[in-house]
Structures are given as C-alpha cells and as structure tokens.
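Apart from one protein chain that is not included, each protein chain of the complex appears where it belongs.
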Amino acid sequence: MIQEFLKKFRKKSPWLLHYNAGSCNGCDIEILACLAPKYDLERLGVRNTGNPKQSDIFLVTGPVTMRSRERLVELYTQMPEPKVVVACGSCTCTGGVFRGMYNAEDGIDRYIPVDVYIGGCAPHPEQIIDGIVKALEILETKTKEIEQPKKLMGKITENDGQTDKTKMAGSL
Amino acid sequence: MKTTKELVTLHEIRGAIEGFYDPQIWHFVCINGLFENDELEIQWCFAKIGVKDEWKVFYAKAPGDALLPSLADIMPTARMYEGELRDLLDANFENSVKGMFIELDGLEAPLRIKR
Amino acid sequence: MKKTIHIPIGSQHISLLEPVRFSFECENETIIKVEADVGYVHRGVELACTTKFKFKQVGYVVARVCGLCAIVHSTCYTLGIEELMGIEVPKRASYLRLIANELDRIHSHLLCLSHTAENAGYEALFMRIMKDRELVMEVQEAMTGNRIQFDYVSIGGVNKDMNSELEGVIRNKLGLLHQKVAEIKELFDNNWSLSLKYKNVGVITKEMAYRSSLLGPIARASGVNFDVRNDSDYLPYSELGFKSITMEGGDIHSRNMVRLFELFESIRLIETALDGMPEGEIAAKVRGTPEGESYMRVEAPRGECFYYLKASKGQYLDRVRIKTPTFGSVPGMIEALKGSNYADVPAIIASFDPCLSCTAR
Amino acid sequence: MQELLLILFLLPFFAAVGVLSVKRYAGIITFFTATFLMAASSLAYLSFESSFTLSLSYLSVPFLVTDLVLLGYFATIGYTSRNKKILFLSIVQAAFLFLLENFSSREGYDIVVDKLSLFMFLLINIVGSLILIYAVRYIKDETSDISKQAVFLAILTAFLGVMNLLVSVDNIEWLFLFFEMTTLASFWLIGFRDDAESQENARIALWMNQIGGVALLAAALVAKAELHTVYISEILTHGGETLILFTAFFAVAALIKGAQMPFSPWLLGAMAAPTPVSAILHSSTMVKIAPYFILKISPALAGTAVGGVIALIGAISFLVSAALALREENFKKILAYSTISLLGLMILTASLGTPLSVLACMLLILFHGVSKAMLFMCAGVLEKKYHIKSIESVEGLINKAPILTSLIILGFLSISLPPFGVFFAKWIVYEGGAGISGLIVTLLLFFIAVGSVALTLLYFKTVGRFVANDDTKSSKEDYSYLASPLILGMFLLGFSFFISPAIGGFFKENASFVVSSVVPISGDFWGITLPFGRLEFWHIVAAFLLLGVAPLLAAKIRLKGIDKVKPYSCGEKIETSAYSFYFDPAKNIEKVANTVSAALFLLIILLGALNL
Amino acid sequence: MSWLLTLLAPILGGFLYGIERKLTARMQSRKGPPILQPFFDLFKLADKRPMVVHSYHAFMGIIHFVAAWVALSVLFFGGDLLVAIFFHLLSTSLLIVAGYSVKSTYSRLGATRELIAIAALEPILILTAISFYLHTGSFEVSKILTAPTSIFTSVLGFLALLIALPGLLKKSPFDAAEAHQEIVGGVEIEFSGFFYDTVYAAKWLDMLFVFTLVFLFGGSSFVVGGALAVFAFFVVLLADNSTARVRYCDMVRLLYSLAFVLAGANIILGVVL
Partner (left out) sequence: MLKAAFNALKNLFSTPATIDYPFEKSPKNKEARGLILFEEPKCIWCLKCEDVCPPGAIRFTQDRESFDYTYHYNPYLCIYCSECVRACPDSAVALSQCNELSPPTDDKNMNDNWFKIEKEAEESKIAVKELKKIKKEESS
C-alpha cells in the first residue's frame, strides 16, 4: 500500500546525475541549457545533484573512453535503485562519429544497461526533455532490485596507475 | 606566410632554441611529431607575436627509439607536448612518463600505425 | 605532525562539465600541491583522421573534437586543406565563416561567464546569462540548422547561404544581446560579493603568462596582446577593423572582463560583416587531392587552435596534428591554483574555460 | 565528623609514608586509601551540621620551619639549575616571611571547615581518588622501577592530603605553606620523567607559582600589618580600608595558580608530566584553587573595580586560550588549553559575585573537574595503549575502542552542550548576566558568547576526529584502564539526568552559603526556574536522550539488511584523506592578550592600593 | 495550539521550502517546480533502496532531525529562548558529528565549514536572545509573545539577525557550508534515500525555526511579527539571488564585523537607555 503510494512520486522528483564519459561536451552544454530558464527542467522536479547517492537518472554523454570506464561503472553502482540510465547524444548511444576509434568504446551500453537512448549530435534540448520524460515512465516500472552493470567488455586492470601518469602534468 | 624550417640535430636543438626563444617575441605553439619511414621527425613550432603569419620551425630527425631532449625548463608547456607525444608516438623524451592519455593496457604508440 | 587534507575534484564533479581530475593537497583549505589528470576524453581522433576518414570527412570529425568551438576546428582544418589544395575561397564564404566563428565565440564566452558565476555560487547570474545566451543559440540554429555542431564549413566554402530574413534575425537578436551583455557587465563590475570572489584570485602575472606560453583571453587578461586574429589573416578580420582586447589584472575578474569586452567586439564584427557582405558564390569547386604540409592557426574562444596537416596526394592524410588552446594552458592553470583557497578552485577552473575534450582528443 | 576530617587530613600522609616504606604493596595501599577518602568525604558532607573549627596555634612554629625548609629547597634548585628567577623569588618569599613575623596577630581558629570546604572535599577526594586508582595501573606502564613507582604514588596520595588541608585552613600563613606544597608537588611531578624538557617545564611551573606565593605573602602582610590578623574569615568580615588590597593580592595568587594569561605557559608545560598528574593536578583539583580562592573572597569582590578587572582577566583567558587551542593537534595540549579557558570562565563567574554567577561557578568547578579528569585519563589510555598523542592519529579508533572513544566524546559533549553541568552554568550566566545592567557585565557577556563558540568549535573539531570511522574491523577492546573513567562517565550521565533537583538542592545550598543570601533559583524534578527563564524537565530528558543516549546507541546499533556503500569520491577508486583544520588566529593575538592581561594584573594591585 | 504547531512543523516547513523554491525560480525567470515539490522529493527518497556508509552515520542523521524538531518545539511551547538556541546548536552539532564520521573529504570539509559557520552565527543568536530579554524582560517565548513588540526598540538587533539569516539558512552569500560547486553539499553528501530524507526535512525545520525567531520581534502583535517574517523571507531570497558565495573566512569576518557589532550595539543601547 505504502509502496504503491510512494511509487507515484518517483515521476515527480527525478534527480539527475550527469557524467561526461568522453563526449565532445556539446551534449553537456545542451544539458546545461535544459536547466537554464528557457527549458527549466526544474519544473519537472529535476535537480542536478552531482551526487550519485541522491540521484535517480544517470544522464551520460560521450562514447566511453578507456579511462572513463571504471568511473562510469563506479558511479552507476553508487546510485541506489530504482534508477534509469539515459544515453544522451549519438556518440553515447552507439559511439557516433567516434565509433571504432581505438580509445573509445562504441556507446555506454557496452558497460551499463541503458534505458533510454537520445539521438542527435548535439541533441536539441527538447530531445533531451523528451528523453527524460520517457525515462520517467520507465522509472515507474522499476523495482528496488539491485541492477548490475553489464559484464565489462574491455580489460580493466585493478590499479589503473592513476597516480603516476598524472604526476607528469601535476609536477609542472 | 613566412615559414622558416630549420633542420637541427638532436644535440644542437637545446642550444638553438635557447638562443632563439624569447617568450615576449615568439609564442611557443607546440611540439609536433611525425613517424615516417621508420624515422621520427620532431618539430618545435614557434609563431611571432604581433606579426602576421610568421613561423619558425626547428625540426630534428631521429631513429624511433632515440632519447629526445626535454625542453621543459625553457618552455614549461613543452612538458605537456612531450608527455602527449610519448603516449601517442612513443617518442622517448627525457623525464616523460607514459599514461597521460592512454591507459597502460591500451594501444601502444597509435600514431606509428600506418593505415 | 600536522596532516594535510586531500581533496579530489573529478573526474565526476558537479562543478565540472567534463571529466578531468585534480587532486589537491591542502592545509586547511589552502592548496599547497596540485596534480592534474587531463586524459579522460582521449578518443584517438588524430589517428582516426588519417586512417578511418577521408580528408573530406575529417572536417566533420574534428568538429566533434569539441562541441563548444566545433566550428573553429572545422574552419582551421578546412583552411589548412584549402591551402594544401590551393583552393581560392569565395569572399562571401569567408565572411559567412567569420560570422559563424564569432557567433560561436559569443556563445562560448557567455557559457564560460555563466559557468564562472555558477561556480562562484551565484546561481541567479548563471541563470540570467544562460537565459540571454539562448538568443545567440537561436541565431546559430537559424543560420546553420543546429544549436551546436554547426557543420557549417565545408572544403571550399560553407554549406548554407544567408538571406535577408536571416540577416534581420541576426541583427535583431544581436542588438538585444548587446544590451543584455552591457547589463551583465555591470553586474560583474559592481557586485560586492563577486569582487570578493574574483578580484586578486587566481592571479597570473604577465611574466607567468609569457613564460607558460599562455594564450587566448587568459593571456590577454594578463596584459599579453596575443590574438591570432591579429597575427594571421585566416579570415578577413583586418578588413573589418578588428581590435584585440587586453587587461592588466590577470585575475578572474580581468578574465571575465576580457570576455565581456570581446563579446561587444564580436557583436560589432558580425554587424560590420553583415553590412559589408559581398555577393557571390558560397563555395568553390573542389578538385584533386591535398599535398604538402600546412601550419594553420585560428583564434578559438579560448585562444589559439593549431592544425598541422601533411598529405601526399591521397584520399587519406598522412598526419593531422591538433594543438588546442586548453592543452597549452594547463600548466598555467596549475600555477594559478597553487596557493589559492579551495573555495576558489571551481571559479578559477571555470575562469580558464577549460575544454578537456579537445585537450585529450 | 571530626574523625572523618582526621581521615581526610592525615590518612593521605600516612598512606604516603606507607607506600614509600612497603614499595611492593604500594598499589594496594593507594587503592585502599583512595576508597577511604571517597567514603570519608561523602560521609563528611552528609553529616555536616555546622562549621567545624579548630585552633592549632602550637603548630605555628613547626609550620614556619617547614616553610623555610621548603624555600631553602627551592633556593637550592634555583642555585643548582642556575635559574635566577627561582633563586630570587625564594629569597623574596623568605624575606616576606620574616617581615611577616614582625607583626603581631590575634589568636583564632586555624582550621575552619565550612560548606565550601566540604564542597571542595567532594571534588578533591572523589575525583582525586579515582585518579589515584587509575594511577596505580598507569604507573606500571610508565616505569618499571618500583621505587620510582612508589615515589610517584606517594606524592600523589600526599597531595590529596595537602589539598584537603588547603581548603580547610583559615590561617593565611598556613595557607601559604600548603600553597607552596602544591607548587612543590607540581614541580616534582612535572619533572618526574626526568628529561630535559620536563625539567625545564617543571622549573617554569615553579617560578611562576612562586610569584603566586609572593602575592599570597603580600596579602598576608597587608592583612597582618593593618588588621593584625591572619584569619581570612576575619579579614573578610572586617571591611574597611585594607580589605581591597588584600583581596587584590589574594586574587593575584589565585589567578596565577589558575594559569590565567600571561601565566598560562606553566600549565601547558605541565603536560610533560605523566597523565594522572595532568588529571589530578592540572585539571581537576589543584588548579581549582583559583576559583576556590576567588569564591572565598567573592562577597568582598562583588561590585568592586578589582572584581571587574579580575573578571576581565578571566574573560580574556577564556576567549583567547580557546582560540589558541584551535591550532594544536596534541590531544593533551588541547585539553590543557581548554582547562585554562574554562578556569577563566570560573574565575569570571566567581568574581562577578552575584548569587547566580556563584552558583554557575560551583557547577563549573564540579563538572569541569569530573569531565576533565575523565578526559585526561582517556588521554592516558590513548597514550599508553594505543600510542596516540595527536588527534590526527585517532581515525578508526571508534571501531577499535568504542567504549574509550564514547567516553572521550561524552567528555567533550559534557563541557559544551545540554544537559550537562557546564551548559547549565553558561545558561545561568547568560540569564543572570543579562539581569545585571552595567557595561562591564555586557562586555563580559560578549566575551562569554564568543568564547563559548570558540570552545564548541574546538570540541567538535576534536570530536570529529574521534568519530572518524574508517570501517576497519575491530578487535576486542582492552578494558584494563577504563574503570575510573567509566565511573566518572556514569556519574556524568546519571547526574545530568537529575541535574535540576541537584541545582535546586545541592548547588543552591552551597552557593547560598558562599554569598550568604538565597540564590534566586529553584529547581525540582520538573525543571529549573530562574527569574527570567525556565528550563523544563522534558528539555533535559530530550537532551539526555539525544546526546547522552542516542550517540552511544548509534555506536552500538548496526542497521541490518541495508547495503553498505563506499563514500563518494568523484567516481574514482582512490583513497582520500581529510585531516583536521588548524586555525592560527592572528599571530600576535597571544602576545597582545598576554600584554593586556599582564597590565590588568598590575591594574588589580593598583586598584587594590587605591581601594576601589 | 503548541501541540498542533509542533506536530505540523515538518509540513509547514515543507510548504515554506516549496514556496521558496518556486519564488527563487521565478526570480531567475524560470517557471520553477510545483509548490509541493519538497514533499514529492521526500516521498521519492523514501522509495529508494536504502543504503548507508555505516550505521552510525545514518543514525546520526535521524537524531539530527529529531533534535531539530525538539529545538523547534521548545520555541512553540513557549520555552526559554536560550534553551531553544542551544537545542538548535545541539542538532547542528549532531549533523557535524555525522559529517565527520565518514571517510569522505567533502563530508568532512562540510562539517568543518558548518562548525565555523556556527562559530560565527551562534553568538549573534545569543545576543539576539539577550536583546529580547532587555526589551521584554524575559527569556521565555511565551512571555515575549505577550510583551509589546520590540522591533522599534531593537532595530539594530533585527538588522543583525537579518544579516545572519542567509548563514542560518545556508543561502548565498553565506552558504559556504553547503557549497554545491565546491563540496557537493558538504555534510549531506553521504546520505541517501530515507536517511537523506531526515536531513532534507531537518532543513525545513531549521527554516521554520529561524523565521519563528524573526516572528518573535513582533511580540504580542502577530501582524507585525508576520510582516517581519515575510519581509525577512524576501530579503533572504533577494540576497540569495544577487550575491555569490563568499569564502568561509570572509563570511566569519563579515558576520563579526557587521552582525555581531550591530547586535552588540543593540544590547549596549538597551543597557544604557
């Protein structure tokens, strides 16, 4: 009973987590534009929280570069269910123009299950809003079962040596 | 467009650029690298500030595994390009480490690949 | 043995739109050590441009190096190729390219300003600038068919022509924008809380700017008069009487001011270009294949964008080397962050207007 | 009653001799002495009917001899360590003593045990004895030399006797002797570890306290010269000319013992001593001489300029030491600063001299003593069991030692927030202070308001380090040390629950005695009523549940069936670390505060001489 | 009445928060979320899969909420103002303890900043309480509410509170403790689902608490009190929409040099006059 009651509100208060997994940041700008006065996503209850633990919609852009893989999966697993993943932009859906490049991985659905794909190279803010509205419908049907990321396709080493490779820029 | 290209050897390069480079007059654009015929060509590109299209390019040729001098002490930004070329072209600059762009388990020296 | 606080920012962080990772060692909140990792967005564009795509396609691919100044990349690449192929671009096309480039600068600068405001905790100003930015986005959409990623430039010319109706729209909206930018400038100038956040924060001195080969608005805010639009004739800037803008402060405030004044300059450039728009073709015929080497520079919103092209008469190029503005300013950014307060970090980072997607390619 | 007092006065000394002669049973003897003392003091309080007085004039000469021996000893120390200050001050004191003998005096009661003494007995003997018991265990880990252990325990035990006598004597010459004996104890114990640093610190403590001795002698001199009496109660009831100068000197002695700025270095240096010493001497008992002295003279101080200046000195110390502590990372140093700070508050409240502020002062004396003793004992456990001295290293301790950590947290909460005694003291001061109009009181209120938050900042910053949970698996906690701190912790919790009847009964009674009028406060089980405000019982219960019970519960409860996740780290799989903040208030604030306070010290004497 | 107000406090607070979000949006010329949005958020969060960093942290969040409620109820039941302020302090310190207890830099930075904010704000609150006493003769809310309005005699005190309000409500320019762009919400960051609910709702209660304090300036005249509260509400919103976030050190400096001095002057005036 209470469950049913609470379920109704999922749709009304979707909080966003945005992650750029290697996009050209065109899509990211359009997401910003969606939050801005003209499209004002907040009227749908959307808040850009920047915190996976308090988010419902995982809005990803970019084709997933080799270095973004772990971060993508890590953020995904830190989000509590029910959650939906929205792939925003052509390169996020399928790799777009980066399809087949050696350091890009042809779309985020290689790593995590995607619920909504938004096409367009730089999708129009209206397309993004449409995608989020569609995601909300899917959100309502989700359960609280833990959703696992897909099997990792690329090799991920335990310690990806983040420390030493960044030193070079840092020690400048 | 005035592009002056000057061939230097690996030993001369430091002296040549030290003598030439005045950051107030020349803008250090970047270090460029090519891999052709199993040989590395490294270009240090400069453009004059306030003058239309005047370029100065020092270039040196070296075997693929040569140790290349680092000029990061003269031009701090060179460090970035050296790191980048180390990753993409496997150009072995002094003091540069791998991993700036490409994961250690990723593709080695992609720019040496010929289509 | 007092210990430091280790603060990570990124790769995912609300104040960053793009994945980049900084890691700060702080005493209280004063930064004593900075490390940066800029390689998250590396996709391998340079290789793909010589192996996967033919030279005619590359223009669209390099545009996806970055969404913010996509047009700059395609312009720079196209100019390089045209030099290699010896194509004479019609004057009208040059003018149209200039307009597109300047529109792009306007939207990019506005975005940077709004982002700097948001990262300084001034949400209302962010909203306000984003609202006004929609004006230029609409112009871009009307002119090129897309809000971002114009795909407007093609080898030999441009893809879409301009008509009088469109011209009216542009003049109208830019006139409105001019007025709004003037208001915004006043806000940046006179707000007490913003001056606390911006003045004398993240300072880059003139010497530092020269030494670190800084470029674009950052260098100009430190008093270095370096602007590719001055130093090259890639587009008819000198015909339109372009004047570059410099400031002396070197802090966040000066950078914002440089950007704001450049907005006025860009609006003026576009209006003059519209006034003196030559008639004629918008594209030249393209024949043959490129050969040789070219060094080409274009002033992107963030500074100099450089392309080196090498070709030997094939459908595929031999080498495409992209040097992007942000890549060159990372060392300067690290210098500016050192010794500053962590509370200022997001604003400092935003004031550099970093674009990691082109940095890593 | 007499028998009980006899126990309180003499047992510690006999026990000390016993400990020294039968070193093997030192621990057991100390333990039993401690239990006896606790029982005796409680019984003494309960069986109190009227003031107990005793004249022991025949002891005057032996006491004088002891005085001289003591001063001779100090002088030798000064001579051998080439410390001119110590030497000089010893000579000055001796000179004053001789001067003192030149004046005749009337006969009277040398020992007067009144309500205030009994109140202090409770603190000294209960808290002190618990520390003694703790010390028995502690000293075994400190040194393996049995005779050194015995000496340590003997000094501590004897010290309790000295303290008991000190709060009972009415003869100021004798008071001087006991005052100097506490100084001696301090000197010995700070130097106990025998390294260069502790020796140096011990000497600093010595000469600073000697200045206090000089001031006390000066007070005696004034009294004897003008009023021909050495009995404090007589001096205070006398009124008239010399009284103010006497109180001025007396207060200076108190302020120095209470380590008020600029004399705070001696207490900070005292942290070189073994922890039980810090607990017993430098937080809970010995330094309480300061507010005790001021309380004694507070009726005379109320409304005088001297009283105002003393309060100001207290206020400056309260604020500045709390602020200075923010830059420290050494746990004991933090505690020391906070002690100085709260002593400042006690002196402030005592010297205001209004009924409510005196009550607040007594609340502070008791609860601060209990809380600080507990905290210091915990610091000792940290040092000995976990080898932790800095608050930077305590991360994850809450897993390894939940009880210990809870006690430490409780300790800090109990000196800042409701429903604990210190909070009530502050509340009463605010409400009481607001009731008195007067610019100086208003100024003091500002100091209190800012100083309290500085302390809160300090405490929560420190607590923050202790709750830091790094999710390490815990092993069984070692309880061997924890008996005494646990008892004190229980006491704190228990007492806070019954605080309102306690304030309405126990504290009101004692404070009324001190100010010799009825304190306008009433407290019963349903709340505390002040003239301008009221605290309901349910507030106390709520605070008790929220602060006393819930955090402990939280430390124990494990939510079942809920997934655990790692903290957010920007999507990276990196270890981050965040240590504490350190605020270095403007560099010269310490200097300025020291100078200002020193000037105020001189002002006290000056005003005293001018009789204002 | 007191019971009713106390029981309804979270609902009232939620409404207040909803209105505030709507007005903020409108001030930024956006349409903004519906007024009931805070409740939607609340229910949505309750429906998430629960997860915690560790139990202690989650539990402290809940206690923080309870403490905030208790602080509010002390006010509503006409209790002692100082006691209410101390309960407010208590509830915040519980959150701070929670913030420190997780091994997360942002959370700990947030906790520290929150502490510093308290250090700047608490004295002002206490001085405000004292000024209430000076002008009404009691610390008890029930008595203050029957005394004549004190706004005219303690304008300076009201101004001081007004300056401190953004800090209490974590609004620009004094929102360093929560700074989304810097520390992603600070102490709130590690809470999720139902446990975040408690922290989220505690914010509403805080808001109600603060505006009730403002209301007290009206004394027996509820109209004046209400008007003052509405005025303060708007001032805070306008400040939020026209300033950037200042550094925490600047915040402390500003609060001490402006609000504290004003509050102090108010009291000195009260004593002298």
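A, B, C, D and E are the chain letters, set down in written order, and residue numbers restart from 1 in every chain.
Going forward, contacts are C-beta pairs under 8 Å (C-beta built on N, C-alpha and C of every residue); 3 or more make two chains touch, one makes a residue touch a chain.
In this text the structure is predicted, and so the values were computed from the model without any measurement.
Taking every chain of the complex into account, the absent chain touches A, C, E.
If you put the hidden chain back, the residue from C:Ser193, C:Ser222, C:Asn256 or C:Thr359 that touches it is C:Ser193.
From the options C:His42, C:Arg105, C:Lys131 or C:Lys197, the residue with contact to the unseen chain in the full assembly is C:Lys131. In the complete complex, the hidden chain is touched by one of A:Phe58, A:Tyr76 or A:Tyr117, namely A:Tyr117. Residues touching the missing chain, restricted to chain A, are 37-40, 43, 86, 90, 93-99, 106-107, 109, 113-121, 123-127, 129-131, 133-134, 138 (touch as defined at the top). In the full complex, chain E contacts the hidden chain through residues 23, 25-32, 237-239, 241-243. Remark: the residues of chain C touching the chain excluded from display are 53, 56-57, 60-61, 64, 124-125, 128, 131, 134, 141-146, 149, 151, 154, 159-160, 186-187, 190-193.
Here, only the chains that are shown with their structure count from here on.
Touching chain B and chain D at once are the following chains: A, C. Here the spacing of chain B and chain E, counted between their Cα centres, is 58 Å. As a whole-number value, the distance joining the C-alpha centres of chain C and chain E reads 42 Å. Residue positions of chain A with contacts to 2 or more other chains are 19, 37, 49-53, 66-67, 71, 75, 102-103, 146, 162, 165-167, 169, 172.
Residue positions 28-30, 49-51, 105-106, 108-109, 180, 184, 189-190, 192 of chain E are each in touch with at least two other chains. Contact between chains, using the touch rule, shows up for A-B, A-C, A-D, A-E, B-C, C-D, C-E, D-E. Those residues of chain E lying in contact with chain D across their complex are 49-60, 63, 66-67, 70, 74, 77, 79-83, 86-87, 89-90, 93-94, 96-97, 99-109, 111-112, 115-116, 118-119, 122-123, 126-127, 129-130, 133-134, 137-140, 184, 189-190, 192, 260, 264, 267-268, 271-272. The residues of chain C lying in touch with chain D in their complex are 1-13, 21, 23, 27-28.
Listed in rising order, the residues of chain B touching chain C in the complex are 3, 23-24, 27-30, 32-34, 36, 43, 45, 47-53, 55, 57, 75-77, 79-81, 84, 88, 99-102, 107, 110-111, 113, 115.
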